[in-house]
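Written below as structure tokens is the structure these notes are about.
For this depiction, one protein chain was excluded, whereas all remaining protein chains were kept in their positions.
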Amino acid sequence: MSGARERILASVRHSLQRDEPLAESIAAGLEARLTEPRPNALPALAEEGLAACFTTKLTAAGGRVSRAADVVQLAILISAHLSEFQCGRQLLVAPDPWLNSVPWSNELSVERRAATGDDRVSVAMAFAGIAETGTAVLLSSPDNPTTLNFLPEDHIVVLPETRLVRYLEDAWARLRAEFDEMPRTVNLISGPSKTADVEQTLQVGAHGPRRLHVVLVRDA
Amino acid sequence: MKSTAHDFKARARRALGDAALRRAMAKAEGGFVAKRQAAVAALPEWKELCAAAREIKEHTLQNLDFYLERFERQCEARGGHVHWAETPAEARAIVVEICRAAGARRITKGKSMVGEEIAINGALEEAGFEVLETDLGEYIIQLAKEPPSHIIAPAVHKTKDQITELFHAHHAKLGLTERVTEVPAIVNEARTVLRKGFLAADVGITGANFVIAETGSTVIVTNEGNGDLTNTLPRVHIVTTGIDKVVPTLEDANSLLRVLARSATGQEMSCYTTFSTGPRRAADRDGPEEFHVVLIDNGRSRMLGNEFRPMLRCIRCGACMNHCPVYQAVGGHAYGWVYVGPMGSVLTPLMVGLDEARDLPNACTLNGRCQEMCPMGIPLPELLRDLRTRVFEEGLDPPRARLALRLWAYLARRPNLYRWATELGVATLGWLGRRRGRFASLPLAGGWTRARDLPAPAGETFQSAWMRSRGDAR
Partner (left out) sequence: MTDPVPTPTRPRVALLITCLVDTMRPGIGFAAVKLLEAAGCEVEVPTPQTCCGQPAYNSGDAADARALARRMIEIFDGYDYVVAPSGSCGGMLKEHYPKLFAADAQWSERARALAARTHELMSFLVDVRGFEQVPGVRFEARATYHDSCAGLREMGVREQPRRLLASVSGLRIEEMKDRGVCCGFGGTFCVKYPAISERLVSDKVACACGTGADTLLGGDLGCLMNIAGRAQREGRELHVYHAAEVLAGMAAEVAPIGEARASVAPAPKPAA
């Protein structure tokens, strides 16, 4: 298939009226653009306060946002969610070490692994939360398997308030600072799954989770 | 997908008589148009963001070879495989081979317009694989054995009742015998049926809204979650995408995402925007073992060098078709290929041939609403006119129309002859139509009078009346 590669690149260069690859000076400029990425134009945030903005946006998109002072309150809120939506007593929790200190209710049977088609509800750890759009940023890793975000009916996301940022650009900056490379998957999740494919009628709960519940935790 | 664009007129006429289609399209138009308008109105910086997005695309296209090579390098550094395909046939062969090598049987698909462009489903089925479309709209048309009629909402032409019947006919054998008539139940049934498919798949194929040179990532923008189940659960993830989808950095992708979601569905962000980079990492507990990206040219590199380059800025938001009165009247199937509405009328002739798709650039009033709504500022009416110019230069237009136009131009270059001919013409018609003031029918004017009366002219041209009045005054 390398034949096609060369032909395509040659056709591209020919169209750009260049027979050779880019001149050194231009390539250097493009390199700089890649290695020092900068945000482009950014819109103003809808409101003041990262948590407030995040909450307004995600709620408008059909997600639920609650606030917990600490891991104890977090555990209580999660138990309440399971009762409210009759999720049963099995809870799939991401193996993320941050979640080790959560005092899960004794009534719950907690497992720490990737998800299967039988899991009803999962608890995952967010890497960041974006105030601009009410978006939770989740990175795949052994501690946070991606399947937790899509297979269960109820998806609960734990987001320490210190991880709230204004823009998606800020989340990328953090990712570059904290990791050497991209994970397999970065999920930007801004609501429960939905579709409008039937007569433009909005219906929540297409193939992904029917409910998205983000818990902002103050003392992390 | 095999083109039936040459059949546009007949299909359009049939579509105009289809009452169910009319109902479905009216709903769609109301939805998309109103939502986009609300999203744009809520964003004071809209024009600025569009300008930034446009600049990013222009910059990328101007350096496309650099960014494609960088994408390839980064993707492969993360354990991905990048394949290059000049033609749909090459692309099909690559995808089939990947599936064969993986020992696959069942394949799930997230929505991919490029997948339709290269007609991948047929090739996979012919090679013995089972293919399941998972986007709800795509699933519906897969059941109906129809092509998509809109690039964002492939089943926009279907009414709820039609979907109920489709599900009833096809799901009975799965043990679901009850007719589901309400939207929640319809969606729920699709969820149940497709969930099994997701879990059983060996290969998942998605498209990409963008591919990022900086990181070697591919991006999908969805609401249903099907794209994510498709790219996470199977052993192999294949991305089919055009070479025009590359953007330089993650920040650049953000800028494009901001205008894409608003233009397409009126959302600020879709529910799921996912960046995939390589296969699962060694210690990951889930994710595909193989990650393949198939970069497809199919004429894009040629467009880069001619007057159609602006079309490569397209981010596939669908705003142009949502605001096009012709598309709204005839629906997507009339266009006879993957890409529909204004953007389809530009791309289809360029990809399947000018002679085959000759009607598409002509079936346009050049009203310009598409360009007005396009976040990337693509001069669609101008490109359509450029296609008409090519058709004319190649002599592909109907000889009678050509003759009539040349005759008019001949007259218009000779003012005395022009005035004589027009004075005679309007005097005749004015006299003939003096009683009613209009004609219900008139020889040679059948195209007009089929649908409306033709106002009769006054009987004298302005020029001659003007010259007369100046003469009187002296």
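When the chains are written out, they are named A and B in that same order, and each has its own residue count from 1.
To be clear about the criterion, a residue touches a chain if its C-beta (ideal position, glycine included) is under 8 Å from a C-beta of that chain, and two chains touch if they have at least 3 such contacts.
Since this is a predicted model, take the numbers as computed values, not measurements.
Screening B:44, B:353 or B:425 against the full complex identifies B:425 as the residue touching the chain left out.
The residue touching the chain not shown here, chosen from B:44, B:184 or B:325, is B:325.
Within the entire complex, the positions of chain B that touch the omitted partner chain are 9, 12-13, 16, 325-326, 329-330, 362-369, 371-372, 382, 385, 387-393, 397, 401-402, 405-406, 408-409, 411-413, 415, 418, 422, 425-426, 430, 433-438, 440, 447-448, 450-463, 465-470, 472-473.
To be clear about the criterion, only the chains that are shown with their structure count from here on.
Centres computed as Cα averages put chain A at a distance of 29 Å from chain B. The residues of chain A lying in touch with chain B in their complex are 1-2, 4-5, 7-9, 11-18, 21-22, 26-27, 30, 33-34, 37-44, 57, 61, 95, 113-115, 117, 132-135, 140-142, 145-147, 149-151, 167-169, 172, 181-201, 203, 205-209. Listing the residues of chain B that touch chain A in their complex gives 24, 27-28, 30-32, 43-45, 48-49, 51-52, 56, 62-70, 78, 83-86, 90, 94, 134-137, 140, 153-156, 159-160, 163, 183-184, 186-188, 190-191, 194-195, 198-199, 213-217, 223-226, 228-229, 231-233, 243, 248-252, 254-255, 257-258, 265, 267-281, 283-287, 295, 297, 301-306.
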